[in-house]
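With one protein chain withheld, the remaining protein chains of the complex are depicted in position.
Residue numbering begins at 1 within each chain, and the chains themselves are lettered A, B and C in the order written.
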Amino acid sequence: MLHTIKKIGVLTSGGDSPGMNAGIRSVVRTCAFHNIECIGIYRGYEGMIEGDFKSMNARSVKGIINKGGTILKSARSKEFRTVEGRKKAHEQLVKAGINAFVVIGGDGSFTGAMIFSQEYNMPVMGIPGTIDNDIFGTTHTLGYDTALNTVVDVIDKIRDTASSHNRLFFVEVMGRDVGHIALNVGVGAGAEEILIPEEDLGLDRLLESLRRSKQSGKSSSIVVVAEGDKIGKSVFELKDYVEEHMTEYEVRVSVLGHMQRGGSPSCFDRVLASRMGVKAVESLITGKTNCMVGLKNDVMALTPLDQAIKGQSKINLELLRVSDIMSI
Amino acid sequence: MLHTIKKIGVLTSGGDSPGMNAGIRSVVRTCAFHNIECIGIYRGYEGMIEGDFKSMNARSVKGIINKGGTILKSARSKEFRTVEGRKKAHEQLVKAGINAFVVIGGDGSFTGAMIFSQEYNMPVMGIPGTIDNDIFGTTHTLGYDTALNTVVDVIDKIRDTASSHNRLFFVEVMGRDVGHIALNVGVGAGAEEILIPEEDLGLDRLLESLRRSKQSGKSSSIVVVAEGDKIGKSVFELKDYVEEHMTEYEVRVSVLGHMQRGGSPSCFDRVLASRMGVKAVESLITGKTNCMVGLKNDVMALTPLDQAIKGQSKINLELLRVSDIMSI
Amino acid sequence: MLHTIKKIGVLTSGGDSPGMNAGIRSVVRTCAFHNIECIGIYRGYEGMIEGDFKSMNARSVKGIINKGGTILKSARSKEFRTVEGRKKAHEQLVKAGINAFVVIGGDGSFTGAMIFSQEYNMPVMGIPGTIDNDIFGTTHTLGYDTALNTVVDVIDKIRDTASSHNRLFFVEVMGRDVGHIALNVGVGAGAEEILIPEEDLGLDRLLESLRRSKQSGKSSSIVVVAEGDKIGKSVFELKDYVEEHMTEYEVRVSVLGHMQRGGSPSCFDRVLASRMGVKAVESLITGKTNCMVGLKNDVMALTPLDQAIKGQSKINLELLRVSDIMSI
Partner (left out) sequence: MLHTIKKIGVLTSGGDSPGMNAGIRSVVRTCAFHNIECIGIYRGYEGMIEGDFKSMNARSVKGIINKGGTILKSARSKEFRTVEGRKKAHEQLVKAGINAFVVIGGDGSFTGAMIFSQEYNMPVMGIPGTIDNDIFGTTHTLGYDTALNTVVDVIDKIRDTASSHNRLFFVEVMGRDVGHIALNVGVGAGAEEILIPEEDLGLDRLLESLRRSKQSGKSSSIVVVAEGDKIGKSVFELKDYVEEHMTEYEVRVSVLGHMQRGGSPSCFDRVLASRMGVKAVESLITGKTNCMVGLKNDVMALTPLDQAIKGQSKINLELLRVSDIMSI
């Protein structure tokens, strides 16, 4: 049965990412364009359970397209994982007259939406928002492009010091399960080696690579390490290991941390967010549900939420080869 | 007959763009990787004619991946358009032992390469380098993504002033023939209206749109205008026209100009340049010629130079609609 | 007679500049700290006349320290220059219970404040906010340091193109009456020549300097021109003149315009704004009036408004010499 969409809720959930605000703006304005009421749901599913809602019109989202973070705030909700939690959330939505919602977030947020939607037969649409780009069904998640630029900019700064002092730096970047960020910033910042969850380089080959790099005349080196790299050592352990086995370099460590999530979104992320918001709302209007909006071959496309959750976002293996050639 | 590639020349030609240096670096290092000599050709075809060459190895391109402009410098050469000019260039290449080259540039540079290649049966490969993104056969040219971020960043600054003073700004951005930049920064910077070469909005509809914008409660407005917009008026004439017909706004003009071409390339442009350089050199090695390396559906692909030159790079019409909805 | 300050108004007036928001924040929070009510006056003196006021507490100014522009908006008011206008303004202030105000702006805004204060015996305090740094009694105005970084960043980008193409660029920067911006960005961006209102280089010496620059082996040149430079020619006329008299260079022009006013304030401007706001409010509390808060030898100091208005902000002549030496 086709729902008539009268009032759409929008929330951000999970870790924040640049472009979430642009996505909220797009959902709100597309609703306004189609004369549908739009309600902002604060603090993710937590706020849904508590009924922390606010009506939004086209002017409510003024001046936020270029802001990092999320004006709706975000949270991770344990309660929403329970039957009771979702029941409360449903009551709040019903009370507010919301009969469909758009959630901007990652895997966990989509799982919640899917279960909720099935339990209460409510149309939902997901927009992938996370800097990790670890979601199946889209080549780019919101915030990923911005994060790449943020990280490359920071590594450029570290490179200034590295090459002034002939040092080796291990730089840890985000990416617990997939190496998208590490791989791309590794190539983009001209790293000598890139350690990612998808490939176990091994300590021996790392040492070998660093020695070859030194012999080829390089005075400094940057190794980019994804949080979840396969070697299974922390950047601090890597430092110790390399210092023990190589005397050619002074070794330093830098853990970039949370700054990677913030900042004004890149043009790409703002445009992507604007497109995704339109697609999400118009998909709900035309009766679609339980899907995630994504970018495939530069076109907006829907992927069923269960596929988006189960599927695996794969790194571009071509880049590993490019990185090897570039670090000659 | 398959040429054995022994020595590859690399040049940048036409207007410079961010990512050209990353492209040079990639060509040079891919040559080094495959034990092929690589020669830098200075000042585009002008330097080819004059034999302004320099041997390059993996270390020659150190520390340039993040630099704007082109270390090989660039130029537009009238002489290369003549039979005599190309003859001289060929003699210089033969003298230096160069038997293939990669040219990083735009349409004009590719036309020169194609004619030269046919006259002298020399393998050539093109890498699209221009901020305008006006080349068929690739979704992205080198420098385009960076320019989008540069322009959006500047318009954000102008927006600060516009909204502090309730003003209307006409901002002219590059794009003589295609509206890629205008369209994307227009959406990305939240412009109220976007004027591009592909669409004639007309002065009446512009006024109407600005009036509606004012009535909807917006206190300031940004109109992004591509150099080659269809209305056929300069931004200064647009200002005069609007001031004559509307008293609601103080109008200001900003012509962004050459700054759009400069700056450190974005991560995307650095990675793209690295991929394109590898693909260009390895394509030459495997006997390909007279093609341009491009990005299609996120994969490296070759397009024959004549198609790249004749074909038209089309804007994404979906974005026009997104822009309309967003500026509600 | 010493007024007891109970309710302080704060407004921004004239051209906006980065740091104004940080200044507003500081005024508001210093009032809160001293349990004084604070009222935001919108759109400068225009809003004062119309009674466009809003009560502000410590939380009202959350998240604005890093934002360009001014949340109180700004305007230039003709009406406030009239006796009637100021009468209306006074009535509005009295009605709202405001018995002192802080105005963030430039010369014109201070003149208005001074006259008003004398007519109505109301304590006023000025905070110098303008990117031009053209105010006597402070070594730095709010926004000046940020503008220097913005402009230097843009000229760096232009330099990428200039040196890729062996070009000469005339870059026009703000500064109608004083050359602070031109002089500092000229030195900071390594310009070959700097044209400012304070010194008439003359066209002959400009040509001579450019020729010498070319002969010394420089392939590209940047000339920074203040809006109000003494030669009295526009950058476009300068371009024509040089092209007529020199064939060594291709000449290009870039007028930076309004973008110079926007953007997130530098750390220096944020700290300066915070200090100035505290000083302004606490000066009012201790019975001072009719003064401007300024930075002198790195310490907060008051200057009577009439001196601030009449006095002349002088450029550092040492920098002219440094520029000459650097452009050898």
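To be clear about the criterion, a contact is a pair of C-beta atoms (placed from the backbone, for glycine too) under 8 Å apart; a residue touches a chain by one contact, two chains touch by 3 or more.
The structure displayed is predicted, hence computed values, not measured ones.
Student: What shown chains come into contact with the chain that's not displayed?
Tutor: A, C
Student: Out of A:7, A:73 or A:211, which is the one that touches the chain we can't see?
Tutor: A:73
Student: Which residue among C:99, C:118 or C:149 touches the omitted chain?
Tutor: C:149
Student: One chain is left out of this view; which of A:79, A:156, A:282 or A:318 touches it in the full complex?
Tutor: A:156
Student: Kindly state which of the options C:55, C:121 or C:216 is in contact with the chain not pictured.
Tutor: That would be C:216, which touches the missing chain.
Student: Take the complete complex as the reference. Which residues in chain C touch the chain that isn't displayed?
Tutor: Within chain C, the residues touching the omitted chain are 25-26, 29-30, 32-33, 58-59, 62-63, 65-66, 139, 145, 148-149, 151-153, 156, 159, 163, 184-185, 187-190, 216-218, 264, 266-268, 270-271, 274-275, 278, 297-298, 300, 316, 318-319, 321-322, 325-326, 328.
Student: Determine and list the chain A residues touching the chain excluded from the picture.
Tutor: 12, 15-16, 18, 20, 67-70, 73-75, 150, 154, 156-161, 163-166, 169, 219, 252-255, 257-259, 261-263
Here is the rule we go by: only the chains that are shown with their structure count from here on.
Student: Given which chains touch which, is the overall layout a line, a ring, a star, complete, or other?
Tutor: line
Student: CA centre of chain A versus CA centre of chain C: separation in Å?
Tutor: Their C-alpha centroids are separated by 39 Å.
Student: How many angstrom lie between the centres of chain A and chain B, each centre taken as the mean Cα position?
Tutor: Their C-alpha centroids are separated by 28 Å.
Student: What's the distance between the Cα centroids of chain B and chain C, rounded to whole Å?
Tutor: That pair's centroid distance is 35 Å.
Student: Considering chain C alone, which of its residues make contact with at least two other chains?
Tutor: none
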